[in-house]
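Note sheet for the following structure.
Apart from one protein chain that is not included, each protein chain of the complex appears where it belongs.
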Amino acid sequence: MINVLLFAQLRDESGKESISIEGNGWSVDELKRKLKADYQLGSLETAMTAVNEEFADDDTILSDGDTVAFIPPVSGG
Amino acid sequence: MINVLLFAQLRDESGKESISIEGNGWSVDELKRKLKADYQLGSLETAMTAVNEEFADDDTILSDGDTVAFIPPVSGG
Amino acid sequence: MNYKISKDPIVIQEVIDKVVKRNAGAVTTFIGTVREMTKGKKTLFLIYEAYEPMAIKKLEQIGAEIKERWPEAETAITHRVGKLDITDIAVVIAVSTPHRNDAYEANRYAIERIKEIVPIWKKEHWEDGETWVGNQLETLPYPSGKPKEMDIHD
Partner (left out) sequence: MNYKISKDPIVIQEVIDKVVKRNAGAVTTFIGTVREMTKGKKTLFLIYEAYEPMAIKKLEQIGAEIKERWPEAETAITHRVGKLDITDIAVVIAVSTPHRNDAYEANRYAIERIKEIVPIWKKEHWEDGETWVGNQLETLPYPSGKPKEMDIHD
């Protein structure tokens, strides 16, 4: 299973903080397309992706146990 | 009388914090030459002058009651 | 613990204390507070949310980047999360260096980097609604999914 974390507007849009999903061997891009199809996640387009707390590309391949966080444009400071 | 204030190395050189001197109508430049002649004030060359707490030129004319401060290169901060 | 996400109000002096050294002649701090007016709109309060473990890693990364550019600099950063009222402190950055120019430059570098790579989000509560600020004009999206090297290193 992949553990997906949602923050800020992604959390508001989906009503969820996290989603568990079968995605062993998927790319980040495939995961995004699946989530866009299943949830109301328009903001995913402009989000960055972190895999296990490091920024990752759309073609990063995911493995069971990975934590994927979608990171809307940040606004700290 | 003119009230002359000395600071930092000028104070150390002269051993004085202040000097009262007859100088009504003198220029700052004349006052400096008088002080250099009468005291050990080599550092006067590189000092700025303040008359009544505002920076003043060498040709500023002094009046009785003025306070003249000689201000060695500052090093606050 | 120079890099911290805090649910409690930030005590500025505590952040400064982490960077004071016998050879640091200059300490700069940046204190980001909640401002009432933004482009004529009135903020009532803010909510800050963080992806905490990654936010701490990214703050540490900023400290390491500073160390690479200004080897004598010491950095400490605390960012607040939760509900903040007007004038509350959202972030404190303290940087010490032997000479003052570096302390200003490195501090400014830190706040710019925080706004680029640290997963913290701000929800503005206005008189007439609420918005996640990152969704607005202030930040660029990253179409590739992650910040480019260029974004990270310059």
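In this document, chain identifiers A, B and C correspond to the written order of the chains, with residue numbering beginning at 1 in each.
As a working rule, a contact is a pair of C-beta atoms (placed from the backbone, for glycine too) under 8 Å apart; a residue touches a chain by one contact, two chains touch by 3 or more.
Note that the structure is a prediction, hence the values are computed from the model and not measured.
All shown chains touched by the missing chain in the whole complex, by label: B, C.
Within the complete assembly, residues 5, 7-9, 12, 28-29, 32, 43, 45-50, 53-58, 60, 69, 71-77 of subunit B touch the chain that is not shown. The chain not shown here touches subunit C at positions 12-13, 16, 20-37, 86-87, 98, 100, 103-104, 107-108, 111.
The criterion applied here is as follows: only the chains that are shown with their structure count from here on.
Separating the centre of subunit A from that of subunit B, both taken as means of CA atoms, is a distance of 73 Å.
With centres taken as mean Cα positions, subunit C sits 24 Å from subunit A. Rounded to whole angstrom units, the spacing between the C-alpha centres of subunit B and subunit C is 49.
In subunit B, there is no position where the chain touches two or more neighbouring chains simultaneously. Under the contact definition stated at the top, not a single residue of subunit C touches 2 or more other chains.
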